[in-house]
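Excluded from the complex is one protein chain; the other protein chains are retained at their positions.
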Amino acid sequence: MLVSLYRYNPETDSAPYMQDVEVDIPEGKDLMVLDVLNLIKERDSSMAYRRSCREGVCGSDGMNMNGTNGLACITPMSQVVKKNKLVLRPLPGLPVIRDLVVDMSLFYKQYEKVMPYLVNDTPAPAIERLQTPEDREKLDGLYECILCACCSTACPSFWWNPDKFIGPSGLLQAYRFLADSRDTAQAERLSNLDDPFSVFRCRGIMNCVSVCPKGLNPTKAIGHIRNLLLQRAT
Amino acid sequence: MVSSVTNLGRSGVFDWLIQRVTAYVLALYTLFLLGFMVFSDVNYETWAALFSQTWFRIFTLLALLSIGAHAWVGLWTVTTDYIKAMAPRFLIQALCGLTMFVYVIWGIQILWGL
Partner (left out) sequence: MTVRAWKKGLQKLEAIGERVRNTKLTDTSNAFNTARIEALELDNLFEVALATAISAFERKESRGAHARNDFTERDDENWLKHSMYFPLDKRVGKRDVNFAPKTVETFQPKVRTY
């Protein structure tokens, strides 16, 4: 089958181009996109892409496969191939370093902005800081984010303002700490988010929900943040 | 915290709230006018009678101001998304603001026959 790869080497190419490669897929096997990439790399070692765990937990191999963002290692070919063709492109909106490798700095900067760590300066108790099972349940669907950037790079609002809009992933993480019963900095976190750009560029496009490889729902989290901001302000 | 001076309200929540509240006002006004046009004779007398009532003039002015606010927030969002260079963006935002201002003053003039 035909695989069309996005190629760009800043040292030798003046512009990116698509390279078509014929790949023989063994009969009867449903390979993952990452497996096919590895096959291609065996023949052409200059094909660059990030990968690590090969089981969908590290978030390294986020890429755009036939128009949809996802993790290459857990996306079976049968799910993405259309008319016997697979088009692989890097995550949209971020600068390309080489082939399918993008510069994640903008994404990480927005993540750091939301203070993604527990803030609790009260004296440490003798055992752990306790939390009821009900409070712990509030973190389900929030802590599982693997920072793969599939959601933020699928969001048009993030494309237009990646330095000002925090993006679905950052906001999901922001809410993960806003909702944590052990955190004491809720007021400060909300003040930090209350401007026309950080949260409110979200227009409910919901591309993020549709592409998240871990099945998370950033739009819902953003709705919760909006409610918290409203409660605080009205 | 991202600072912004060309948006309308004093915070992100404020702008968001303005959009929703003005949307309700405009929806109500539109429904009322539609209802008026469907359920009563529309001729010069009835139209003039409607617009001579103070409560309706105030309602209309409210709708006008709502259009102004709603459009300012909406167009501000669009220009900050798509126009990256500061000079053209600020120019267009200023033009929008000016247009809203003209409509509001003109509307007041029409409503109160000034």
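A and B are the chain letters, set down in written order, and residue numbers restart from 1 in every chain.
The working rule: a residue touches a chain if its C-beta (ideal position, glycine included) is under 8 Å from a C-beta of that chain, and two chains touch if they have at least 3 such contacts.
Keep in mind the model is a prediction, meaning the values are calculated, not measured.
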item	value
Omitted chain - touching chains that are shown	A
Option from A:M1, A:I97 or A:V119 whose C-beta touches the chain left out	A:I97
Contacts of chain A with the absent chain, listed as residue ranges	9-12, 41, 45-46, 48-50, 97-99, 101
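Everything below uses one rule, namely that only the chains that are shown with their structure count from here on.
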item	value
Averaged-CA centre spacing for the pair chain B and chain A, given as whole angstrom	38
Complex interface listing, chain B residues touching chain A	1-4, 7, 9, 11-17, 77, 80-82
In the complex, chain A residues that touch chain B	157, 160-161, 164, 191-201, 226, 229-230, 232-234
